[in-house]
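A protein chain is absent from this complex, but the other protein chains hold their places.
Each chain gets a letter, A, B and C, in the order it is written, and its residues are counted from 1.
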Amino acid sequence: LSESLKLAVAGVGNNISALLQGVQLYRRMLDEGVAEDRLPGVTRSRIGGLRVCDVDFVAAFEVDQHKVGKDLSEAILTGPNNYPLLGGPVQWQDVAVRHGIRDDAPGARRTVAEELRASGAEVLLYSLPTGLQWAAEEYARSAAEAGVAFVNCTPESIARSPEFTELFAAVGAPLVGDDLASHLGSSVLHRSLLRLFADRGITLRSSYQLNFGGNEDFRNLRERGGSKRQSKLNALAQDGVDLAAVEIIPSAGYVPQLGDHKVAMLNVEGVGWGNTPVELDLKLKVQDSSNAAGVIIDLIRIAAAARRSGITRFPAAAARVLKSPPGGHRAYGAEAIRRSELELEPFDVETSGR
Amino acid sequence: LSESLKLAVAGVGNNISALLQGVQLYRRMLDEGVAEDRLPGVTRSRIGGLRVCDVDFVAAFEVDQHKVGKDLSEAILTGPNNYPLLGGPVQWQDVAVRHGIRDDAPGARRTVAEELRASGAEVLLYSLPTGLQWAAEEYARSAAEAGVAFVNCTPESIARSPEFTELFAAVGAPLVGDDLASHLGSSVLHRSLLRLFADRGITLRSSYQLNFGGNEDFRNLRERGGSKRQSKLNALAQDGVDLAAVEIIPSAGYVPQLGDHKVAMLNVEGVGWGNTPVELDLKLKVQDSSNAAGVIIDLIRIAAAARRSGITRFPAAAARVLKSPPGGHRAYGAEAIRRSELELEPFDVETSGR
Amino acid sequence: LSESLKLAVAGVGNNISALLQGVQLYRRMLDEGVAEDRLPGVTRSRIGGLRVCDVDFVAAFEVDQHKVGKDLSEAILTGPNNYPLLGGPVQWQDVAVRHGIRDDAPGARRTVAEELRASGAEVLLYSLPTGLQWAAEEYARSAAEAGVAFVNCTPESIARSPEFTELFAAVGAPLVGDDLASHLGSSVLHRSLLRLFADRGITLRSSYQLNFGGNEDFRNLRERGGSKRQSKLNALAQDGVDLAAVEIIPSAGYVPQLGDHKVAMLNVEGVGWGNTPVELDLKLKVQDSSNAAGVIIDLIRIAAAARRSGITRFPAAAARVLKSPPGGHRAYGAEAIRRSELELEPFDVETSGR
Partner (left out) sequence: LSESLKLAVAGVGNNISALLQGVQLYRRMLDEGVAEDRLPGVTRSRIGGLRVCDVDFVAAFEVDQHKVGKDLSEAILTGPNNYPLLGGPVQWQDVAVRHGIRDDAPGARRTVAEELRASGAEVLLYSLPTGLQWAAEEYARSAAEAGVAFVNCTPESIARSPEFTELFAAVGAPLVGDDLASHLGSSVLHRSLLRLFADRGITLRSSYQLNFGGNEDFRNLRERGGSKRQSKLNALAQDGVDLAAVEIIPSAGYVPQLGDHKVAMLNVEGVGWGNTPVELDLKLKVQDSSNAAGVIIDLIRIAAAARRSGITRFPAAAARVLKSPPGGHRAYGAEAIRRSELELEPFDVETSGR
């Protein structure tokens, strides 16, 4: 068996709660005899030899005073986090949450780098709220200083920045990002449906996608959803969709009753033969942070496997679950991605690359 | 310009109403200056040089006494047909609907063959109600006798029967079938969604598909939907879907208020990361017979183009819009179909074949 | 506190599983300190002094050989029953399920009557599958012989039959029925929506209601739903709804994946000012047998309270949750029902009556 992945996290939000509790749940399932390839909701049993349960949390950084100082097992259950308990108490992690990097604290970057080194972390997972470019950069530099792989879950520009690509190449650590695609999100679903309409010769007339939920993301996005809307529309434009017919509302509302659930309402209307209408309405409900963690588990395993193999190029296998990989999706042809995926076990990063 | 396709029809139901009215509508649009490749709801502008409006109806057969003897333009609007008027009166076709083949009328086949010859028909389109294997066979033999191409819209076994394949090869006429796939139907949608779930690593827990509508098909299917249910499940099984999780009801009910509309309700439930639920509900509403006519228009053009080119092998391009092509879909690899499609203009049937 | 209600049951299906497990669950909640009027999903805390947990099962009859002989606590979990476990094991009831009345077993009625007397039952709850008029009659006569109150959950005609009304009046036992209304069912919802449309001056154009589920009822109803459809349409006709616009499918399909859940799809389409469309689509999902048990709990308490008070007239308070009370709903004016409801505690049956 491979040695467990040593993970440090920057930001202790719902995503980390989902990740940590999921790891613990799957470990229990495996102990109870569930076959490795029968774990529910797991896309890939192994990446670089690592199973989904082979993750040890070794460090955590956060600025929320209600979380700092607590054990990670307690911090993930502290409000405004509202991811549910996954069928049992969370095991004590013996990892105290430390003060994260703040805007007004010079020198913090160095401290974080030292703590990363001391913890033995292989990967630093960055998942702060969207919009803090400076914080993403500071944590990335800390990781580079410590020679630790960096995974950026947010839309901030790190992995697609030449500056950081060079920095990580120089220190010999993998850099993976940017911006997580959901495990099964409204974007991929919307694109599938629009593509199906186009494939079948149904002429698109109107379509909308509304997303809403009850966690902090939806509260924030309600006001600052503009760039997310544009990024989702860009993805559709790449597919050749007529944007004049489409509207996307990343956060239609903050509905606290939903807790960490996300709901997407999709409507697609077109015309078929004889100009007669085709109407489709769809509701998708998911556990929002599980939708992130189901992808994070792959990204951190890819990053760790690459680091263990001494490879620092961007791993093509990661492109599939990122919204903005360096160079865009076109840099990773279907062939390249397929090949790299087939060879994920054992992990062979050489097949990837641009 | 190509000379118009000369079409004979066996059965004058909603599908023929949709086909004829659509042809007329698109002809008007083109006259009004709409560009050929901007016609709404049309998958392929041309096949073998033929536009969607290049269809002349030259003969029609039917056993319903309320339709026989009428001009085709009137017969398509006679109940139980309930396809809507597409924005204007239907032009007089100068084609009287003739007595079709009946169970108890020996010799009818010869008469039909003679009428086919006399009419100059290139293609006989067979679209009687599902379940009349004997009728499908009789009309197919009539077409063969007259040297006319045959397109079978129904699930009856004709094109996938070696006997008929040989018969049509012998007379040098194309044979296209069996069983129309919808332009945008619940099956293709259901398969897309289930595939998406599988691709993303969401474990399927439960799924159902219910179809209902207000035309005669739904009244008939309510009682005799068993084989259709099985055929839809088979298609899912080919995709590797766990059938224990899936139920399909081809006709959940006859709802006359819906007229010729079809409604499909789809539900897909699975679990993602951490065994947390993913729930999807979808409603699709289409004009049922447009959904057929949008595919028929391709099949009859393919059949006519093949006949004009003197080709009698089954055209691979047709496989894409049939549920049961001869040899099954696997006989027509994605590559073969793609290639044949690229070459549809000018139509080159040699690239297809098993 | 009132002495617990002594209940005998004819038929050990999902409804009885829901009733028994619910009684046990609420008893536990009350023990844990939940206030009597804060029990979730309970319409009336007390009827005739009886709480929802004040039910003792004293006898059970059934013909399914897989259930006969088992303790009631085991029989309710035996297939095809598929009501879920309500958060914990079911307590041993110390009530062996006995052979029920069969078509071919003369004398069974007398045996049942003796067992009812021996068990001390106050109420016999009849909930066999729909359509067995003879069985309903036999059990009703058994109850009458034993002087036990009779509650008929099914559409069979018992309480609205003059013959049985007289029989129960003669023996001095209450007779309550026929045909359970759901706790929150598709009928009441559909009627509410249609009434709302009418009240607001929206002109109805089309409406449908489709029900489907995964328990035995839906399997049976798929074939034999005709009378249920008519009874639901009759209810709408009483409201003045234009039936030409409405279709109801009591069982659109048997979807085993749904287990004991019932799903109803409702659509209401009309036109408002300027003849412009108003479209409403609704999905309702409920635990089907909970939907019955939530009403049964009131009917058996009403029956027991009436019997304890020595009253044999049909209790008006029951009319509200029955589809076919004796004399129809009009026999129980809103005023009478409202008055009787206000006085349910203490239960005063004299205020009711026709």
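The working rule: a residue touches a chain if its C-beta (ideal position, glycine included) is under 8 Å from a C-beta of that chain, and two chains touch if they have at least 3 such contacts.
The structure displayed is predicted, hence computed values, not measured ones.
**Student:** Counting the whole assembly, list the visible chains that the omitted chain makes contact with.
**Tutor:** The omitted chain makes contact with A, C across the full complex.
**Student:** Specify the residue from the set C:S4, C:T43 or C:T78 that touches the hidden chain.
**Tutor:** C:T43
**Student:** For a quick check of understanding: of C:R102, C:K285 or C:R330, which residue touches the chain that isn't displayed?
**Tutor:** With C:R102, C:K285 or C:R330 as choices, the missing chain is touched by C:K285.
**Student:** Out of A:L25, A:L167, A:A252 or A:V271, point to the residue that touches the absent chain in the complete complex.
**Tutor:** In the complete complex, the chain left out is touched by residue A:A252.
**Student:** Considering the complete complex, identify which of A:L30, A:L132, A:L210 or A:L233 is in touch with the unshown chain.
**Tutor:** Hidden-chain contact among the options goes to A:L210.
**Student:** Quick one: say which of C:G214, C:G253, C:G294 or C:P315 touches the chain that got left out.
**Tutor:** Residue touching the absent chain, from the options given: C:G294.
**Student:** Out of C:P80, C:G120, C:G226 or C:G272, which touches the unshown chain?
**Tutor:** With C:P80, C:G120, C:G226 or C:G272 as choices, the missing chain is touched by C:G272.
**Student:** To test your reading of the contact rule: which positions on chain C touch the chain that is missing from view?
**Tutor:** Against the left-out chain, chain C lists 18, 21-22, 25, 40-44, 84, 86-87, 183-184, 188-189, 192-193, 196-197, 200-203, 270-287, 290-291, 293-294, 297.
**Student:** Pick out the residues on chain A that sit against the missing chain.
**Tutor:** Contacting residues on chain A, toward the hidden partner: 206-208, 210, 212, 245-247, 249, 252-258, 265, 281, 283.
Operating definition for what follows: only the chains that are shown with their structure count from here on.
**Student:** How many angstrom lie between the centres of chain B and chain C, each centre taken as the mean Cα position?
**Tutor:** 47
**Student:** Just give me the whole-number Å value for how far the CA centre of chain A lies from that of chain B.
**Tutor:** Spacing between the chain centres: roughly 44 Å.
**Student:** Counting only residues that touch at least two other chains, what does the list for chain B look like?
**Tutor:** Within chain B, the residues that touch at least two other chains are 281, 283.
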